[in-house]
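Everything below concerns the one structure shown next.
A protein chain is absent from this complex, but the other protein chains hold their places.
Just so it is clear, A, B and C label the chains in written order, and each chain counts residues from 1 on its own.
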Amino acid sequence: MFEFLNQPEVIKIIVTIGSMALFFVGLFGLLTRKHIIKIFMSIAIMESSLFLFFIGLTFNTNFIAPILDNTHVNISNMNDPIPHAMILTAIVIGMAVLALGVSFAIEYYKLTGKTNIDEMNEMKH
Amino acid sequence: MSSILFVALPLLFGFATPILSKFGKDGVAYTSMLMQVFLLYLAFDLLSSADFHVEIISIAPPLGISFVLNKASLFLVALFTFLITLFSLYYLSHRKTDAYENETKFFILSNMLLASSIGLVLSSDIFNIYVFFEIAGISTYILSAYKKTPSALEAGLKYLLTGAVASIFLVFAVALIYINVGSLNLAVISQSFEALPYNIKVLISILLLIGFGFKVEIFPLNFWVTDVYQGSSALVNALFSGIIVKAYLFVFFHILYLFLPSGEFSVFLVYLGAVSMLVAEIAGLKQTNLKRLFAYSSLGQVALVFTAFAMQNKEGIQAALFIVLAHSIAKFIIFFALTSIEKEHKSIHIETLKELNSPFLRAIMLIAMFSLLGIPLFAGFVGKFLALKSFAVEGMFVIMMIIVIGSLIESVYYFKLAGYMFIKGKKREVLNIGSMQKVVFVLLAFLLIFIGIAPFIVSNFLGDSANILLDAKSYSDMMGGV
Amino acid sequence: MIGFIILVTFIGIVIVAFSAVIQKKLADSVILLMGVGLGSVVLFFIFKAPDVALTEAVIGSGISSLIFLMALKHLDEKV
Partner (left out) sequence: MSLKRDLPTSTMSGFALSGILVLTLLNILLQNMPNSIQTAGNELLKLNANEGVANAVTAVVVYFRGFDTLGEIAVLFIASLGLGLMLNSNTKCDIKAESNFMLQTASRLLFPIILLFGIYVMIYGHLSPGGGFQGGVIIASAVLLLLISHKEFEVPHAVIIALETFAGVSYVLIGLVGLLVLDTFLGNFLPHDISQMGLLLSGGIIPLIYIIVGIKVGSEMSMIAQNLIKRSNDV
């Protein structure tokens, strides 16, 4: 009964809908949550949804992972390694920026005791 | 010497700081100053020898990453290196009294900012542009939160949040481009971008506009700019408005000209730029904090450059590049002066300008303000004149009118400030400026006047770079006829 | 079979992510975020991207959760 799910087009549709739903959750969290750590979490969710969307749309079900073992399997049925390289770099960059943002939030909390993004207005007065 | 050194050397010095700091307390400061002077020599050597070529990194273009050296990008590389060298020169003399406590990090960050803005300008690979987008972003976040006061930390936090959201939209655009085009090289994408379905083209353009819009400070997306300027120190504001915004502006329009040579969305962008200039100028009227006031003036000028770039014709781009040159130099003078005022008088309220007791600084600030205003005989005038001419040539009189109104509003608060300069009233104690700082101020002011009086030496060079930017065909031929 | 697993994992990830966002206690939402990381590791593995799956496992759900939990400790949140 679930055979029709295995066709590549159906998988691409499932991946698009699923990752856009995750993007929606992240965007919703970004727009409505007030706590600074929650906002960083929503950004992390948005990022991982994009990575799933990107790899999900560029992979071919009946190709193998881009790792040649020493039997020199022919290169024609291998998945495209460039998206993997890009996502690998983007995950590490996303984590580095989040770590820095969290350290700003910690230092700001130590000085002012605020974690709610709406209360953060040192400049208004 | 290859142009990769612009990125490799700052990274090398950044990674090697623990070794450099073994050579005495000023080891890092003087070595990084030396390196910046060498990069300046390299930039002018490349510019004068005019060997415009593609610099290959690890493998040849369409597959590999490469730096494209042409007139437009080398002009910006030379401008950025020149400004960063003056920035370090000013900081070296400024720090005698007000050094940052861990100063080596300050030098690493300003070097990384230089490397990433040059990488943004030269790179020919869209994911590589994203990586430099992040390096530039992350070093500006730390620079803005450097003083660790509550307002500086809030500025850094807001800057980081908008930067993270901007990079999400940029990754989405890069992902969509790779899924539909199959390559990351700008030349290959620009050739097959026309053939994409219309919806996808619109979606990718919108995502790129939002992604770069935050950083290019366009109207709906520049809510965070004035808080960041007010929170961070005036010295770092010079870097923000002088170097990093110009790099993002150049990359956004470089990509736009390559992807949409026919200029489908240029009318919308022109109106967006004009509106954001008007809004920025109006908002700037009632400001009393000097840093916030000059932040709004930067927003206005950057929006004018955005409008001129969005015209997508030779005159528009020539005017935009001219304003980039004039605005960066003038803003460096203004923010350096604000740093000295802030250090001495501890307050940057508008009234402190009345009591400023340094005729030298008042004269220099007057020159910078006249140039920003567009008074003839100063560099700013030539830029604004060329911009207005390009709007008139295209027959966009509504835009011309909006820009003229914006400039009038801007002149209201600039004349108010200039008036404060001549008021005789109570003066504070004399503000003494270091000799090295005086050299930097005089050099920048001389440049403003010299370019203002003799614009022809620069304008035909900028005219050729405008043509090169518009010509997507020659870009892909340079990339090896991809 | 692959399509079915992808569908179920995606549904699971979206539900866990939504509950992580609207959760009141922050420590629980960090743990739910680890669940999202785990789900995306499974998906990357199905998408035949072992390198990305390993990176997502180690960095996406490993070190990021450390960073968030340590942040909660410094922000004196009721863990």
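Details
Everything below uses one rule, namely that a residue touches a chain if its C-beta (ideal position, glycine included) is under 8 Å from a C-beta of that chain, and two chains touch if they have at least 3 such contacts.
Quick caveat, the model's predicted, so the values are computed rather than measured.
Taking the complete complex into account, the chain left out of view touches A, B, C.
Of the options B:Ala16, B:Leu34 or B:Ile423, the residue whose C-beta touches the omitted chain is B:Ala16. When the missing chain is restored to the complex, the residue among C:Ala17, C:Leu33 or C:Ile67 that touches it is C:Ile67.
Even with one chain removed from view, subunit A keeps its contact list with that chain: residues 8-9, 12-13, 16-17, 20-21, 23-24, 27-28, 31-32, 57-58, 60, 65-70, 72, 75, 78, 80-86, 88-89, 92-93, 96-97, 99-100, 102-104, 106-107, 110.
Taking the complete complex into account, residues 22, 24, 49-51, 53-55, 58-59, 62-63, 66-67, 70-71, 73-74 of subunit C touch the chain not shown.
As for the chain not pictured, it touches subunit B at residues 2, 4, 8, 11-12, 14-19, 55-59, 62-65, 102, 105, 108-109, 112, 115-116, 119, 125, 127-128, 131-132, 134-135, 138-139, 141-142, 145-146, 148, 178-185, 188, 197, 199-200, 203.
Throughout what follows, only the chains that are shown with their structure count from here on.
Mean C-alpha position of subunit A lies 30 Å from that of subunit B. Across the assembly, subunit B contributes no residue that touches 2 or more other chains. Each of residues 83, 98, 105 in subunit A touches at least two other chains. By the touch rule above, subunit B contacts subunit A in their complex via residues 127, 130-131, 134, 137-138, 141-142, 145, 148-151, 153-158, 160-161, 163-165, 167-168, 171-172, 174-175, 178-179, 184, 227, 230-231, 292. On the subunit A side of its complex with subunit C, the touching residues are 2, 4-7, 10-11, 14-15, 17-19, 21-22, 25-26, 28-29, 33, 35, 37-38, 40-42, 44-45, 48, 51-52, 55-56, 59, 61, 63-65, 67, 79, 83-84, 87-88, 91-92, 95, 98-99, 102, 105-106, 109-110, 115.
Of all the residues in subunit A, the ones that touch subunit B in their complex are 30, 36, 39, 43, 46-47, 50, 53-54, 57-58, 82-83, 86, 89-90, 93, 96-98, 100-101, 104-105, 107-108, 111-112, 120-123.
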